[in-house]
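Complex shown without one protein chain; remaining protein chains in place.
On to subunit A.
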Amino acid sequence: MYDLNVPWPRNNYEKLTDEQVVGLRNVIVTLYSLKVYKVAINFEIDESIRLPVNSPQEINPIKVPEIIDVAKFPGLSVYTRLTVVVNDSSKLVSFNKFQNYFDLVAIKPVSEKALQLSIINLNIDLISVALSSRLNFYLKHKIVGQAIKKGVKFEICYDSLISSSSSMSRKHLISNLIQLIRATRSNGVVIAGGCTDAINVRSLNNIVNFFETLGLKRNKINQFIENSRYVLMNGRLRINSYKQVIALDDDDELLDNSKDDPMGNSVVNGYKKQKRKGDADEQTVKRTKI
């Protein structure tokens, strides 16, 4: 299982308090206990915030080892994700510069124009439409289909449905959801969490149940969850491959990020493997798929 949206508690480059770190850790651990093994921490910023381009190690504030010790949870891998709220996509000139520092890059368009332009111009993995408030534009199938053809998926977060207290936002969410599913023709949608609190995390069965009440078919819902894999693969291949032709390392899912340089430099040191002595056949161990 995947969850591509575990929100980073801050929307700017300030440091987290201890309380926030614990809260974030709790969400990830709860997800892990629900068998969600691939988790992406989502750092959401406004386009007006300037990124520290001059000091590369500070571009990505999410330092995974400081939050959770991945080695203690077998099978868990934590990815980092950047979401930029886009109002005027012409401001995003430096967008390509920081793509290599995050596993996933997403946008949150505010207007129709921003959506259209960022689909055409930017190299992104995911589009997150603000579903819990009233959308001030109409999602056109033509534009949305363009994104899906490129392999860019649309994200649905179930958090605001559970946590929101006002009935208004719930109403907006459901109507927007139906709009999105109509515009995408039930293709290229990703279901993610977006839970800031561990109590709102839901298991797969619950998610499936809820979307069934909205009138979606069960196989479509499973496809939505499976789509997360393609989003992750797309993001990882952008960093770890040359134009999706040849990638470093021999991971058959193309999703492994444990060997990357934590500073975000594209060096290959982590990928070096020691050859065992007197055991030339070590490499010839047959790989079998589980």
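The criterion applied here is as follows: a contact is a pair of C-beta atoms (placed from the backbone, for glycine too) under 8 Å apart; a residue touches a chain by one contact, two chains touch by 3 or more; residues count from 1.
Definition applied: contacts and distances are computed from a predicted model.
**Student:** Given the options "ER membrane protein complex subunit 1", "Dynein regulatory complex subunit 3", "Large ribosomal subunit protein mL43" or "Ribonuclease P protein subunit", which would UniProt use as the protein name of the unshown chain?
**Tutor:** Missing chain, UniProt protein name: "Ribonuclease P protein subunit".
**Student:** Check the options A:L117, A:I174 or A:L237 and report the residue that touches the missing chain.
**Tutor:** Selected residue, touching the omitted chain: A:L237.
**Student:** By the contact criterion defined above, which parts of subunit A meet the unshown chain? Give residue numbers in ascending order.
**Tutor:** Touching the chain left out of view, subunit A contributes residues 123, 149-151, 230, 233-234, 237-238, 240-252, 254, 266-269, 271-275, 277, 283-284, 286-289.
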